[in-house]
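Here the complex is missing one protein chain, while the rest keep their positions.
Just so it is clear, A and B label the chains in written order, and each chain counts residues from 1 on its own.
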Amino acid sequence: MSDTIVVLPDQSTARIPKMNYLSKENGLLSWLLTGDHKRIAILYLISISFFFFIGGALAGLIRLELLTPQSDLMATDTYNKVFSMHGIIMIFFFLVPSVPATIGNFFIPMMIGAKDLALPKINLLSWYLYMAAGMLALYTMMSGGVDTGWTFTTPLSTHYVNTHVLTTGMAVFIAGFSSIFTGLNFIVTIHKMRAPGMTWFRLPLFVWSNYAASILMVLGTPVLAIAIVLLALERTVGIGVFDPTKGGDPLLFQHLFWFYSHPAVYIMILPGMGVISEVVSTFSRKRVFGYTAVAFSSVAIAVFGFFVWAHHMFIMGISNYAVLVFSLLTMLVAVPSAIKIFNWAFTLYKGSITFETPMLYAFGFMGLFTIGGMTGVFLGASGTDIHLTETYFIVAHFHFVMVGGMLMAFLAGIHFWWPKMTGRMYPEKISQLAAVVTFIGFNLTFFPQFILGTLGMPRRYASYPPEFQVLNVFSTAGATILGVGYLLPVLYLTWSLKYGAIAGNNPWQATGLEWQVQSPPLTENYPEIPIMDHEAYDYDWLERQKEKEVASVG
Amino acid sequence: MSDSTAVAHGAAADAHHEHPPYQRHHFETIAQQNDATNFAMWLFLLTEIMFFGGLFTAYLIYRNWYYPAFVASSHQLDIFWGSLNTLLLITSSFTMAMGVWCAELRKKSGLVLCLVLTFILGLGFLGVKTVEYREKWEKHHIPGLHFSVQSFVNPASDPEVHDKYPNDQPLSMDMARHTELYFFLYFAMTGMHAVHMIIGIAILGFMILRAQAGAYTTGHVTFVENFGLYWHFVDIVWIFLFPLLYLISRH
Partner (left out) sequence: MTVNQHEETPEEHEQHHHIVSPKIYLIILLSLLVGTAATVWASFIDLGPFNPIIALAIACTKAVLVVLFFMHVKYSSKLTKLTVGAGFFTFLVLIGMTLADYFTRAWGRW
């Protein structure tokens, strides 16, 4: 029994296939005007990594400021801008597009046996919108940014600040359309372009998760768009829609904003959960336990996710009855997520588990997302939320699910599919080290914040009472370690592009359709559309394939 | 241990499938392509429903809160223009549907005629809206710096409307100020609707030229069909805007 499932071709004779999507055409224009979903995915991968590090730098500044109780590193106004831009960039320019626009774009067509997404030009447009929005956000940040928090709460953002609310709002608006078009493309593709034999219940669970997230993107993001339009009109013309002096209600903005922003957190996490399904199955050599339950729970999360938004508004002035109803519904929405965790756990049970890097990240995900999710239940209960909201408890909660959860899932996915995208393996030992460093750094950064929150430290403040300093110092120390953990992949993944081992078609011995073709894939993915004649995660089928395989020529 | 590979059927891969020139290569059949693009248009319309949804939400809340102001403001709108616009738009929906029918039956001149009629009716709608907006501008009913509540605090100062609704009581200053919210919603909703109309009319212009060149009467009707969906959707938005904005209470 070996401790790795990795099977690589003989390195002395193996070569990257001459014809692949990377070598097909050369030159900048062939990339900038591409319709190939794989190239667009790579474009996205580079751009979101860029924005991730900007958001990360801003996080570094936050943690540096919070080393000391006083607001001594920067003015409080500047601090407000730093955490606002951190949130905006991380959410809209990293987390929302992270898995869908990179791994989803690259692999959904391959997983369903199609040659491309349904609307390749819209796909490219999506990326250009994303870049335009990102450049606008960066420009705004350099001109001073906004200090309203990523939530643009009215009437602060409409009447009381003099910062770049309009331009930042515009950037978010444009990024929203990028997201809408990606989601729209996925839904059409998954419905209309599945290969013969690829029924819904033979799809990889990654596809189900992205499908559910895409529904949220299409139905939820337009409401954010209208919220921003109204915000802009209020700020410029003074129409009164959110202005109490003119009879408007500031809470209306929050209703519209959170109607999107709560489903947005599911947009962010669902694709990550899809990655975990794939990784857990491959590295326990077992089909995902309760496939149907996991598939339906993805859709359930998407549907229920629309019913709970006002749990972000418990203390804002909504009616007690609304608080009651939304609190109860929030309890419901936790159930499908928990179902997934149970199913992954039962997939692991009696599986042949190995601990390659994607699996390490997956384990990290399962533990940290569970903690983050459970603290979400505390927050969904309105009685406790009243005390914990706007404290560091909330900050810790969403960082556990988003960073401990989603970011780990993203890294798991990048490592898992890296050999397929590039044809090269990353160096295993250093990547495992990076995963462990990330896990340690993460816990040191964010666990103290739960304690700080229950002790009463409010969020979005540059200064705090001195008795909180020790925990803040731990948190900042952890952030430094976390930074190292995130920097390492950039370095070794780039290194692997030239020096990594040749991966071959299926280094993980995985069952998906994408693993049955060359790495990197051809531009058209499949010269002939495959016929799907087996169930998902069918490792027996894989065994039979190996028995009757024919060695490729050249 | 070597990996399983996809066996490429060399000859078969080169043999080009017979397909119409307008079929994109990632689709297996033209039926699949039409299906996919039709579905994509429906999904886009879903985003439009949700986009307008935010405005409808705002409208319903403030109408409930400030009903007298909304009634008085609604009386400022001319029911003649509103009804005329409704008729124009409904008829344009009819001509558009007929246009799709002509395309399906490959009647080129019929299609061009229908598209032109739709175009003219659409322009007519926008013309009426211009007249209405202009009137609002002149009466200082556009929200913002120059908004005036004079017509509501003292209805007699506005004889044009006062004669139609002599029973309208003057509003208190407090309630009169909320008429600005009504007009904001009026402009936001009809304005957003008008933007969609303008985009639609521009595409119609393009389509008329292409139809005249015979592009849509060779059996490939999806562009006309999908544009029709968009146009009908814009019509539906107006079907709701009309009673909500113009017919609040006319008795």
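One rule holds for everything that comes next: a residue touches a chain if its C-beta (ideal position, glycine included) is under 8 Å from a C-beta of that chain, and two chains touch if they have at least 3 such contacts.
Note that the coordinates shown come from a computational prediction; the quantities given were computed from them, not determined experimentally.
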TODO: Can you work out which residue in A:Val82, A:Leu129 or A:Leu219 touches the chain that's missing from view?
DONE: A:Leu219
TODO: Among B:Asp78, B:Glu104 or B:Asp158, choose the residue that contacts the chain missing from this document, as touch is defined above.
DONE: B:Glu104
Open item on the list: For chain A, which positions touch the chain that isn't shown here?
Closed with: 191, 195-196, 215, 219, 223, 249, 251-252, 255, 259, 306-307, 310, 318-322, 325, 526, 528-531
Task: chain B, residues in touch with the chain not shown (by the definition above) - done: 6-7, 9, 12, 17, 28-29, 31-32, 34-35, 38-39, 42-43, 45-46, 49-50, 53-54, 56-57, 60-61, 64-65, 79, 83, 86-87, 90-91, 93-94, 96-98, 101, 104-105, 228-229, 232-233, 235-236, 239-240, 242-244, 247-251
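In this text, only the chains that are shown with their structure count from here on.
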Task: Partner chain A, residues of chain B touching it in the complex - done: 1-9, 12-13, 24-28, 32, 35-37, 39-40, 43-44, 46-48, 50-55, 57-58, 61-62, 65-66, 143-145, 177-178, 180-181, 184-185, 188
Task: Contacting residues of chain A [partner chain B, same complex] - done: 7, 9, 114-120, 122, 180, 184-185, 187-189, 191-193, 218-223, 225-227, 230, 233, 237-241, 246-249, 252, 255-256, 504-506, 516-518, 524, 526-530, 545-546, 549-552
